[in-house]
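Notes follow the structure.
For this view, one protein chain was removed and the others were kept in their places.
Order of writing sets the chain letters: A, B and C. Residues in each chain are counted from 1.
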Amino acid sequence: MSTNEKELVARSRLVDESGLKEQLIRIFTQWEVLLGIIFILMVLFFTGRTPYFLDWFNLMNASFQFSEKAIMALPMVFIIMCGDIDISVASIIALCGFLMGMVADAGGSTVQIIVVGLATGTVAGLINGLLITGFRMPAIAVTLATQAIYRGIAKAIMTEHAFTRYPEGFGYFGQGYIPGTVIPFQLVLYLVLALIMGFILHRTMFGWNLYAIGNSQEAARFSGINVQKARVINYMLMGFFTGIASILLLSRILSARSNIATGYDMEVITLVVLGGVSINGGKGNMGGVVIAAFLVGYLKFGMGLLKLSSTVMSIVTGGLLIVAVLLPRLLDVYKQNRKLRMQQKSMVSATHGHEVEHGKGE
Amino acid sequence: MNRKNFKETVNSTFSSLLKRREASLVILLLVFLVPVLIQSPNFLSLENLARIFNDMSILAIVAIGQFLVILSGGIDLSVGSVIAFTGMSAGMVNEAAPAVPVPMLLMISAAIGLLMGMFNGVLVAWGKIPPIITTLGTMSLYRGLTFVLSGGTWVTAHEMTPSYIGFPRIQFLGISVLVWVAIMVVIIMYAFIRYTRTGRAFYAIGGNPVAAKFVGVNEAKTRFIVFIISGLLAGLAGGLWTARYASAVNEMATGFEMQTVASCVLGGVAFSGGAGGVPGVVLGALFLTMLNNALPVIYLSPFWQTLVEGLVILIALVINTVVDQRKTARLLAQRRVKK
Amino acid sequence: QGAKQTTREKYDIVILVKSMGNGFFDATHTGAKEAAAELGNVEISYLGPTQATAEGQIEIIESLIAQRVDGIAISANDADALIPVTKKAMAAGIKVISFDSGINAGGRIVDLVPSKEELIGRQQIQLASELAGGTGDIAILSATAQATNQNAWIRWMHEEVKNHPGLKIVETVYGDDAPDKSYRETNALLNKYPNLKVIIAPTTVGVLASAQAVKDAGKSGIVQVTGLGLPSEMKGSILDGTVKQMALWNPIDLGYTSTFILEALISGKNTGAVGDVFKAGRMGDVTVEANNVAVMGTPYVFNKDNIEQYAAIF
C-alpha cells in the first residue's frame, strides 16, 4: 500500500503542479463563475448604454418578467437532474389558468382560486409522473402528448372565451410589492423558493439521491433508492410549482385564456440548461440556474430598454445558449490538452531512462 | 423435417410481421378509421386521400429527417425554424429573380437548409453540445435570422412566379408533384438507411455509442451527417412550403418540430435511439394528418383538435410501449423454458 | 422624471403591435412616421413580440415603463390581459391608447377603432351576400380564437346574417394567422360543406390563404372568398378573380391618427374624455365617443377596379 500511496501522490502532483495559471483556468471554467462574469459584463454594457438600466426601481420591476419562469425552473432542475424532461409545463399553466378562472368567474374567493391552482398543477404533474414511471415511457414523448392534452382541455372548454373577473386583492401576488418597499412579492417568493429547492438538492438525502438517479437509474435502484417514487415526486413538484407560477401569471394579467404562456416550456428548459445542469442528468447545481434566470431576465430587459426588436432578442438568447455551453467545453479541452502536454514533457527524461534499462534487459 | 422447416418459416414470417413496431400503429389507425367512415363514408375517397397525401407530404419529409436524428440518439428542435428561413429565402429569391427555375429554387433552399444543419452538426459532433441544447439554441437563432433576412415583411402569392407556386400542384399520374417529391424522399431515405454503411451507422451510434467506436464507426462524422440530412430535408421542405401555401411569412412552421417529433413517436421510434424505421415514421405522419383531416369530418369543433391529438399520441405511445414490453418479456420466458 | 425633459426634446412614442413581420402593422408604422414628420416633435419606435401573445407584449410594455416613454399605442393580443400593465404604465405618467385591436376600458385612455365593430361586421355579411347572390352557406375563417377585434366583428356578423334569410353561417374556424393552418382549415371547410358559397376571412393572412386553397381546389368562382385584407398583399387574388371584393380601412391612416392622438394627450391638448375632439392632421377631427372609443370611418371596399391604385400605397 505504501508504494501505491507514493504513486498516488506523484500522480496528483502531476495535476496540480502548474500553479496559478492552472488554478485561474480552473476557476474560470466553472460554470457559475462563467455565468457570473457574463452577468457582470452584461450589467456594465447596459449601464453604459442606457440610464434606465441601473435603477433600483427598474431592476426590481423587471423581475416581474422572469419570476414565473424562474420559479418553474427550480423543479425543472430536479427533473432534468434525473435525466427526465417536462415539455408540458406551459400547458399545465393553461389548464390551471382555465380552472382558476372558472372558479373566479363563479365567484370563488382568492383562497379557493389558489387552492384550485395548486391542486390542478400538482395533479397534472402527478399524471405526468405516473404515466412516465408506470408504463416506463420516455418523458419527452409522454409530456409531448400531455402538452397537447392539458392545453387541449382548456381550449376545448374555454373555446375563444377568457375569464376576466377576479376577486379584489387577487392581483397582489403577481403585481404587488412587499409593503413599504419596491420589492415585488414575486421576486421574494422566488428567492425563498430557490433557497428551499437549493437546500433540498444540495443538502438533503432526496437531493443527493437525484444525482444518483440521474447518473444511473438502475444503480440507484440497486442502492435502495426508490427511483420511481422520486421521479413521481419530481413531477408533482413540477406541477405544484407550475401551479404557483400560474397563480402569479394569472394574478399579473387577470385574464385566463387557453393560449396563455405559450412557449414557456422551452424558456424554462433553457434557463436550466444555461444554469449548467446536464441535459443527460446527474450534473449541475441550483446556484447556476438562479444566476441564469437573472442573466436571461435582465438581458431581455436591457435589450427592451434599448428598444431592440424581439428578433434580436431571440438571436441573442439562442446564441447565448450555444456559446455558454460551448465555451466551457472548449476551455476544458484546452485544459486537458495542456495537462497532457505537460505530462508528456515531464515524462521525456524518464522515458529515456527506461529505454536504457530495457536495452540492458533485452 | 422439411415440413417442420416450412411451418417454422411460415410461422416466423407471420410473427415477424406482427412483431414489427408498425403493426400496432396500423391497427390503431384502423380502429380510428371506423367511426370516421361511419360518419363520412367518402373519407377514403380518392379525392380526399389525395388531399391527405398532399397535406402529409411536407410533414413526412421533415419527419424522416427528424427520425434520423432521434435514431442516432438526439433530437432536432430547429427544423421549424430551418423551414422558415429556407422558405423565406426561396420566396425572396423567387421575387427578386423570377427567372431562376423552380428546381434551382428548391436546390437553393435545400442547400441553405443543409448549411443550417451543418451548423447544428458541427456543434453537436465536434462541439459536443447535446443535440437538444444545440437545436434549442438554433431554433431561436434561425427564427431570428429569418426576421433579419426578410426585414419582417412577407412574400405573398402575387410576388412569386406562377411556375413556382404551381410547381407542387402539377399533377403527374394523378398525383401531385409535392407527393412525388415526398415519395422519392421516402424511398431514397429507406434505401439509404437500409443499404448503406452510413445508414447502418445511424443505428449503431444511437444503439450503443461505445460499441460503435469499437467497430470503427466515426461517431462525430455520423452525427454530423445526420444533422446535415435533417437540415437538407427541412430546407427542401421550406422551399416546397412557400410554394404550397403561396406565401412566406416569418412565423411559418412555428411549432412544426413538435409535429415531426409526434410523427416519430406515433411511428414507434425509440427516444433512446437505435430503433425504428422509415415506414413507421411515414405511417405516423399519415396518422397525424388523417387525424387533423378527420376531426372536421366527424363534426368535432376545432377547439377539440389539440385535445384529441394529444390523446391519440398518448394512446399510441402506451400501446407501443406495452406491446414492446410484453413481447420482450414473452421472449425471455420462452427462452428460459426452451433451455 | 425631471431629467427626462432635458434629455429628450421629442416625445417618445411607441407603436406596439400584435407581432412583428405583419404587413398590416408595417403600414401603420408608415402612417405613424408620416404623422411624426408632420408634427415634428415626435419620435416613433415600432415594437412587437415575435409571436402574437399578450405575454410578449406585456414584457415590452414593462421595459417601456422603465424607460418612461411618453406614449404607447397598442394593438392588443388580448383585451384584458394587458390591463394591469397598462394601468401601471398610465400610473407612471405614460399615455396609453389602443388601436386596431382594442384594450378594454380601464386599460387605455382612448381606443381608436378603424371603424365601428358593428359596421365592419355588418359590412362583411353584406359583401358576402352580394357575392352569394343572397342565398347559401357562409363560413368564417378567423385569426386566433382570442383575437379581440375579430371576435367582436364575428359577433356582429351573426347579428347581420339575421337580416339575410337566405344566408347561413355554418361554422367559424381559426387559422391562427398562419398561412398553412388557414390553408388547411379552408380545405377542411371545402371538404365538409359541399354547398359552401362564401368564405369570410377577416384577416389578411386568412383571406390570402383561403383564396389560395380555393384556387387549388379548383373552386375559384364557385366558392367566393372575401374578408378584410391588405390591398398590396391581395392584389394577385383580386386580379385573378378568386376574391371579387374585400374591405379594409387604411392602416396608414390608423397609425397616423394614433400618433396625433398620442401627441395631443402628451402635450395636454386633449384629455381623451368622452366628447373630446382630436385634431388629426389630414384625417380631420376625431371625436371620442362613449366608452372612450374614437372611430375613423367605414372600411373601404376594394375590387378589380381600384386595387392597383391602393396596392401601391398599403
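Note that in this section contacts are C-beta pairs under 8 Å (C-beta built on N, C-alpha and C of every residue); 3 or more make two chains touch, one makes a residue touch a chain.
FYI, contacts and distances are computed from a predicted model.
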"Monosaccharide-transporting ATPase", "Heme exporter protein C", "Amino acid ABC transporter ATP-binding protein" or "Cation:proton antiporter" - which is the UniProt name of the missing chain: "Monosaccharide-transporting ATPase"
Among the chains presented, those that the missing one touches: A, B
Touch criterion as defined above, residue of B:M258, B:A275, B:I298 or B:V323 at the omitted chain: B:A275
Among A:L59, A:I113 or A:A220, residue touching the chain not depicted: A:A220
Residue of A:F28, A:F57 or A:W208 touching the missing chain in the full complex: A:W208
Positions on chain A where the hidden chain makes contact: 1, 3-4, 7-8, 11-12, 14-15, 203-206, 208-209, 211-212, 215-216, 218-226, 282-283, 336, 339-340, 343-344, 347, 351, 354-355, 358
Sites on chain B contacted by the missing partner chain, in the whole complex: 12, 16, 191, 194-197, 200, 203-204, 207-208, 210-218, 270, 274-275, 328-329, 331-333, 335-337, 339
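Keep this in mind: only the chains that are shown with their structure count from here on.
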Graph class of chain-chain contacts, one of line, ring, star, complete, other: complete
Taking each chain's C-alpha mean as its centre, the one farthest from chain B: C
Approximate Å spacing (C-alpha centroids) for the pair chain A, chain B: 30
Gap in Å, rounded to a whole number, between the CA centres of chain C and chain A: 39
Junction residues of chain B, two or more chains touched: 143-144, 147, 152, 303
Contacts with 2+ other chains: residues of chain C: 20, 50-51, 145, 174
Chain B residues within the chain C interface of the complex: 48, 51, 55, 143-144, 147, 150, 152-154, 156-159, 165, 169, 241, 244-247, 249-254, 292-293, 296-297, 302-303
Of all residues in chain C, those that touch chain B in their complex: 19-23, 26, 50-51, 145, 173-174, 177-180, 183-185, 187-189, 191-192, 205, 208-209, 211-212, 216, 233, 235-237, 239
Complex interface listing, chain A residues touching chain C: 50-52, 55, 58, 61-62, 64-65, 155, 159-160, 162, 164, 171, 174-175, 249, 252-255, 257-263, 300-301, 304-305, 307, 309-311, 314
